[in-house]
Structures are given as C-alpha cells and as structure tokens.
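Missing here: one protein chain of the complex. Every other protein chain is in place.
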Amino acid sequence: MKLSTLLTSAALALGVAGGAYADAHEKTKVGFVFVGPVGDGGWTYEHNQGRLAVEKEFGDAVETVFVESVAEGPDSERVMTQMALDGADLIFTTSFGYMDPTINIAAKFPDVKFEHATGYKRADNVSTYSARFYEGRAIQGHIAGKMTKSNIIGYIGSFPIPEVIRGINSAYIHAKKVNPDVEFKIVWAYTWFDPAKEADAAKVLIEQGADVILQHTDSTAPQAAAQEAGNVITFGQASDMAQYAPSPRVSSIIDNWAPYYIARTKAVMDGTWESKDTWDGIGAGMVSIGEISDAVPADVKEEALALKASIADGSYHPFTGPLKKQDGSDFLAEGETADDGTLAGMNFYVEGIKGDIPK
Amino acid sequence: MDLSVINPVLFVAGFLVAATPLIFAALGELVVERSGVLNLGVEGMMIIGAICGFATAVETGSPILGFFAAAVGGAVLSLLFAFLTQITLANQVASGLALTLFGLGFSALLGQRYVGVKPPRLAEVNFGPLHDIPVLGPVLFSHDIILYLGLVLVAAVWAGLKFTRAGLVLRAVGENHDAAHALGYKVVRIRTLAIMFGGACAGLGGAYISLIRVPQWTEGMTAGVGWIALALVVFASWKPWRLLLGAYLFGGITQLQLNLQGAGVAIPVEYLAMSPYVITILVLVVLSADKNAAPASLGRTFHASS
Partner (left out) sequence: MVRLEKRPQPSRAFSWATPILAVIATMIFGGLLFAALGKDPVASIQTIFWEPLFGDFAFYYRPQLLIKGAPLVLIAIGLSLGFKAGIWNIGAEGQYIMGAIFGAAAGLAFYPTQSVFIFPLMVVAGAFGGWIWAMIPAVLKVRFGTNEILVSLMLVYVAEQFLASMSLGLLKNPEGFGFPGSRNLQQYASAHNGELIAGSGMHWGVAAALIAVIFAYVLLTRHRLGFAIRVTGQAPKAARFSGVNPTRLVLFCMGVSGLLAGLAGLFEVAGPAGQITIDFNVGYGFTAIIVAFLGRLHPIGILLAGGLLALTYIGGDIAQSQLGLPAAAIQVFQGMLLFFLLAFDLFTQFRLRFGQAEVI
C-alpha cells in the first residue's frame, strides 16, 4: 500500500511536470469545460462560438479541446485534471459552479493557466472573467420604456441570484427614466433550462398585460410566444435570436466571448498571461447589442444607440445616483456610481419595483 | 398584489395547451401499464419524438408530417424496449431507464443541425363563428388540431378499454398474464403493440413541445415532462378521464404559480412546484383502499414456460 502510494505521488508529480513541458510544444493547447451541451443554443453555445473563434484566429498554432455537459463537483475536477495532464496550457471553466474545483485543480498544476467565468476566487494561475450584461439591460430598459403602451413590462428570471437581480434593476432604472408610469412584472422560472416553462411564463406575462418581455433565460420560447400574441416586443438573450427579427425581437444582448478568449490565448502564447479579474461590458465587446430592428421608431433607436455609445466609452454608468433601494433607504447619492463589489453581490431591488425577491 | 390581472379565460386556455404534451405521453403510458408493462422510458421516447417531429417539419415544411414522423419515431424507439422486455425478458425498470439514457443521447446526435432553427407553425383550426363566442370561444375554439386530437384520443382510449374486445383482452393480459395466456391470448404480441402505442403517443407529446408549445429544438428540451407523465398515470389510477383531469391539474398548478407571481403574490415557488408530486402520493394513499386500481401484473416479466 505504502509503495503504491509513493509511486502514485511520484507519478502525479511527473504528470505536473508534464504539464510544464507542454509550454515547449509547438501548439498552444486550450481546454474548455462546458456545463451544458454545445447545442443548448444559449450559454454554452456562445462559449463554444468563442472557442471556434480562437481556432479560426490562430489556425494551426492552437489546438482546442472541450468536454460538454460536465457536472459541477468532482466530475469537473476530473475533466480539468485530464486536460492539464494532456498538456493544456490554458483552461476555460465556464460555469459559476466550477469555482472551487478550478481553484483546487489550479493549485495542483501551477504551470497551467485557468480562467473561471463568473466567479470571485482567484489565484496566481487563475483569472476570473465575466460580462457586464447589465449594461445591455440598460439599453433594453430604455427601448422597453419608450415602446410599451400598456406600461407593463414582463421579466422572466431564472433563479433569484445577484446576476439576474442586477439585470432587473438596470432595466427598470432606464425604463423608469423615460416612462415614469412603467411597471415591472417579474416571474421566476426556478430553472436554468426548461423551454416549455419559459414559454408558459411569457404567455402568462402577456396575458397579464405585458407588451414587452425581457428574459434572463436562454431559449427562444418567449420569442415565439410573443410572436403568436402579436403587438409584443422581445429581446434576444445570449444569442442574437435573429430568426425572430424584426419583430417581436427588436434587439438582443449577445454573449460575445470571442475577443476575450482570443486575447487570453494570445497572452499565453506570448508569455504575458497574468492573473486578473476581468469584468468587461459593451466597451470591450464582451457584451454585444444585436441590431436594433426597424420595429423600433427611428428616434428611439437613435437614443438607444447614443446610450450604448456613452456606456461603451465609459462616460455613463448604468447605476448612477441618485438612486434609492426598494425599502426607501439610500443606495447612491447624486452623481455617485455603484462600485463593482456592490454590483457583484446585489441582492435588493431599487426603489419602485414591486414585490419581494424570493428567499 | 392584484389578482384581477389574472384573466380566467386566458388562464384556462393556457393550461389546456400546457397539459397537452402530458396528456399524450401519459395516455400512451396508461395503455402500456394497463397491459401490465411498466416503461420508465417515456422521457426518452418523448425527446426522440420531439426531434423527429421537428426535423421532419423543418425539412418538409409541414407540421402535420412532423407529428406523423414523431409518432413513428417514438414507436420505433419503443420497439427496442419491447424487444428487451418481451423477447429477451430483461427487467422493465432497468430497460426503461436505459431507454431514456439512449433516447436523450440519440436525439442530441440527430438534432445537431437544428439548433436555432425556427420550425413552420401549425395554424389554429378554423371554427368560423364559434371562435367569436365570448369565453367559450377563446377557451375551446382557438387551438391547433393536435390539441383536439389529444382529447379525442382520451375518449377513444376510454371507450376502447371499456367497450371493445381488444380492450378487454389488453386488460386481461395486464391483470393476469398467465391466465390470459392459458385462454390463448398472445401476451407478448399484445404487450408489444401496447408498448408501440405508448411510444407513438410519447413521440406526439414530445413533438407538441418542440413544434407548438415552445417551439424550438434544443438538447434535453423535454426537461422531465416524461417523468411527470409517469406520475400522472398513477394519479389517474389508470383511468383515462381522471388522467385528463390530472393533466389539467398538473398543468394548471404551473400556470397558477406563474400567474400568481405575475400578480405580485409572494409564494414559495419550490414548495408549490413540489405540490403535484405530494398530491400524487396522497392520491395513491387514498386509492389504496381500492385494491384493484393498479394492473396486477404491472412490471412483472412474462414467459410462457414459467
């Protein structure tokens, strides 16, 4: 028993060294760990598009590998280890639940670089990255506030987590700004993925008078429901969903991981990679705004594009005071902008949104 | 909170649609279980139906052909289960689970090219003036043909089981396969046909999700409806009309909780989502007084020599 243990640890050490050798390989090897199938048409699909962009950019200089539908927990640790053992130089782990596994495995392979999406734990060889989707939500909110006739905007959330709450607040603030009478109806689907339930949620919101549907779930089900109902507008989520343009889909928020993945792969190739926290938005191109269709009046479209430009160049922050929290307490003073820490852990609605966040 | 925003007419019309995939899948399983076979592969057959229907509808432009293909696809997959459990006498629970695993994987392979594609739409049936009747019009006369087919099928299964000779034989096989065999009925053949019927129905239910209710194709999109269908059969105590009622109840609970959320009522979503299952268990307990509710041979393997 003792001997075999010794052998095992020796071999593991060798394996780690093997990872180091990989640097000398001609090809840079990039691994991707996906939480869903690449055919989910949403979150994982877009990450896979980013992977394909890396292949296209560097051609024969890189080799990419991926494993899809990897459960969070020990399965993900095994897949990461396997990629590292096989000589990966850089591994992207693309789900929040991979956070602790990524940190664990990164500690065993100090020469392999890891990139964890949407988390908050870093190490010398672990970077984190996420997208400021709330910037896109601000533009959606603006268009929604201008275009709603019933003054009721429906919002489909997945689970009540900071990422989703942040998006609701951002959309609400900007809808309210252009339309003081606007009201948000929020429905939680309590699932990451159940197209039929998303369709139901959209139908219910439409039946209850909403003529704009915003969604924080990735299927096209709400688009189809809106099309059937008529006179309802929607926004694409995760991917462009252009097959529903020009109406009901009037614009979209697209997860565009390609620029980041290309830049980080390049950094590994050049030997300039270092651990950092990236939270990019429209400016850096991580969040793309899909084409605003002709269903939107020209003046509204112009305003929306101006808003987009001001967010992109940093002259405007979607969370700028004065803002109060739902309970009436102060959130941001006049001209103050929310810091990233507050945004990352946002667990309250801003003033004016009705209803409670489910506990 | 403002409950007046919930429009009862639209609410009812909504859950008629939401319940339809369940009705198909559960009705098929009901017939299978009445013949004494427990097929836990409903989810797998549904998802195969969903992709067969979707692909065919997209390629031919005809949703009706899509539904036809979905039924065929579901039935063909169910033949695999029939072969395992009826010919090679494998355990039904394990075979059903394997069927679901296989179906989920195989559908994903078939569907690789169809992610992000928009399928052709099936129009509502034109009822002319009936559609304009207040209340009844939107509730009863504003749906697609498949939804009505589901209702007709419920009636047909009920009548078929109760009044026809075939139904009698099917029930006899489900109650006591040895006795049925002794009477000269072809147990294996009857069960195979029942399993295929179940597969076709599950396929239709799956296609209803991918072509009408959602409509789109993504891997694993049936998201557990097949398992709810299994619960529903028990809930209905193997009776078609109760199954219809149960499907509306199950579909209605989801619709209701979404409606309540929209109206601003703070409800514990997880606990409401549990409720159909808890209710099913309670129904089982209540039904237990009636010892004849479940087919007596359910899940037992039959071989002529044993």
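Which chain is which? They are A and B, in the order written, and residues in each are numbered from 1.
One rule holds in what follows: contacts are C-beta pairs under 8 Å (C-beta built on N, C-alpha and C of every residue); 3 or more make two chains touch, one makes a residue touch a chain.
Keep in mind that what you see is a predicted model, and the values were worked out from it rather than measured.
I'd like to know which visible chains would be in contact with the absent chain if the whole complex were considered.
A, B
Decide which residue listed in A:49, A:69, A:278 or A:337 touches the omitted chain of the complex.
Within the whole complex, the residue contacting the unshown chain is A:69.
Just to verify: which one of A:81, A:148, A:179 or A:234 makes contact with the chain not shown?
Here the residue in touch with the unshown chain is A:81.
What chain A residues would touch the chain not displayed?
So the residues of chain A touching the unseen chain are 1, 4-5, 7-9, 11-12, 15, 31, 37-38, 65-75, 77-79, 81-83, 85-86, 96-97, 100, 104, 120, 159-162, 190, 344-347, 358-359.
Quickly run down the residues of chain B that touch the omitted chain.
Against the left-out chain, chain B lists 38, 40, 80, 83-84, 88-91, 93-95, 97-99, 101-109, 112, 219, 227, 230-231, 234, 268, 270-271, 273-274, 277-278, 280-281, 284-285, 287-288, 291, 294, 299, 303, 305-306.
The definition used in the following text is that only the chains that are shown with their structure count from here on.
With centres defined as the mean C-alpha position, give me the chain A-chain B separation in Å.
35
Contact residues on chain B for chain A in the complex?
Per the touch definition, chain B meets chain A at residues 5-7, 10-11, 14, 18, 21, 108, 111-112, 115-118, 209, 213-216, 218-225, 254-255, 258-259, 261-264, 266, 268-270, 273.
Touching residues of chain A toward chain B in the complex: what are they?
Of all residues in chain A, those touching chain B are 36-37, 39-42, 45, 154, 185-188, 190-191, 193-201, 203-205, 207-209, 219-221, 224, 239, 243-244, 354-356, 358.
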